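Removed from the display is one protein chain of the complex; every other protein chain stays in position.
Our next item is chain A:
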């Protein structure tokens, strides 16, 4: 249609449709009302283009968008109002930035004539969001909307993904302009996919070919680059044991023979110790978080470090690299693989097994098959993992629940873990699970949360109720902020400063929202209740009465080297 003149609000909605958006998480308010007014008409009838999920808090909208993006690989979208609506999204924006999650937040703003006057619900959103977003932009005229939205989605999803914030003043929503779709696929100042350097690829391959004890560290970059097969070909050709970061857990199936476990402070013992023994360390789409490296001054000093990353600024940021291969790992991995000699590294790989056996005996068997005593988080996760057979999506909150869940869940399929790794946002789990359920409607979504994090987003039970979101919520209640309590016991002489928590009666909470509920206190009832939860259509809250003072193990104490990881606390 030529010269169709429509409102900025409608241009926004059509621009979102052009980007292939089908699901929006939002919350209306004063200065975004024109957009919601148009959105209503596009969520029903013959114009239906979107499902809009009304959350109960704007922060939850961002976490839901993150959960949606993480499982689907598409950009998560939120629409909120100005002022408090906008500031409430900032935790989610920072979370998405640290975890490279593609998201577009559209926030209302006062009209540009009122900017800078401390108008009602005015806040400098672009100024606030800039340091914690991939891109932030104020759309001041309706003529700019189509371009800005297309640019926002291009930036959010390309290269290393991240959150984009669009600040949308009211005048640009109500003013009229011609509808002309835009398709941005080039920004001259932005190079999302750097061209790999052939010399670096050859150097990396030569180092790996000469290695006797190579170790691969697999991060979320493999998931984001959809390079799962390329990773398998790479490690299988050269027989390289591979450890995964928290965010990279489902980049490689749990049962793969080259998988040697999870990295990190509470990861598996073998890869942590072996980081200090390997001669070549190959980091693939991971950023050497301090939770992975422990004390950096002693970290993998004996090894040549090869770092594959799409983001140039990650090279040498935390760990000095010997060979940097900058580019999309979907391209760089096969380029290196072509130059690799077939290899097996049999003895080196077997040396991981002995350490695994030690961890199994001292930690894992006690965590997942305790003989007596109160219920433990590890056995609850294990029961759900066995019942879902590695096909479910794992969503976690933050803290002990997150570490037990990520350690003992199983991953057969890609894009199966949704967790707040970088920012460690308590309250992430419940709304992220809502988003994951919309992003992967054919899959079972299990969210593990503690009593602390559950209460930080407990209002989202309303969203779950209203939409009958089929999330399986496993509330591991130990009446404590367990992770902080563990640190207090270990490093603060057991002074439990404000970590004991009085809980509500969750059965009544679930009942108030009309959500199916059961409580497990007894080990013998666990498998049965898990089966009942999974067999019940719709949402389900399974509360587990967990031992109050259990600790996550193993653990690399803060400020220690990764090979000083503890298997037990004396």
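Just so it is clear, a contact is a pair of C-beta atoms (placed from the backbone, for glycine too) under 8 Å apart; a residue touches a chain by one contact, two chains touch by 3 or more; residues count from 1.
Throughout what follows, contacts and distances are computed from a predicted model.
Asks: Using the UniProt record as the reference, specify the protein name of the hidden chain from among "Spore germination protein", "Acetolactate synthase small subunit", "Cobalt transport protein CbiQ" or "ABC transporter permease".
Replies: When "Spore germination protein", "Acetolactate synthase small subunit", "Cobalt transport protein CbiQ" or "ABC transporter permease" are compared with UniProt, the left-out chain turns out to be "Acetolactate synthase small subunit".
Asks: Tell me which of A:144, A:223, A:379 or A:397 is the one touching the absent chain.
Replies: Only one of A:144, A:223, A:379 or A:397 touches the chain omitted from view, namely A:144.
Asks: Just to verify: which one of A:20, A:84, A:127 or A:389 makes contact with the chain not shown?
Replies: Looking across A:20, A:84, A:127 or A:389, the contact with the absent chain belongs to A:127.
Asks: For the chain not shown, which residue from A:25, A:50, A:68 or A:135 touches it across the whole complex?
Replies: Checking the options A:25, A:50, A:68 or A:135, the one contacting the hidden chain is A:135.
Asks: In the complete complex, which positions of chain A touch the hidden chain?
Replies: Answer for chain A: residues 126-127, 130-131, 134-136, 138, 143-144, 147-148, 150-151, 155, 182-191, 311-313, 315-317 touch the chain left out.
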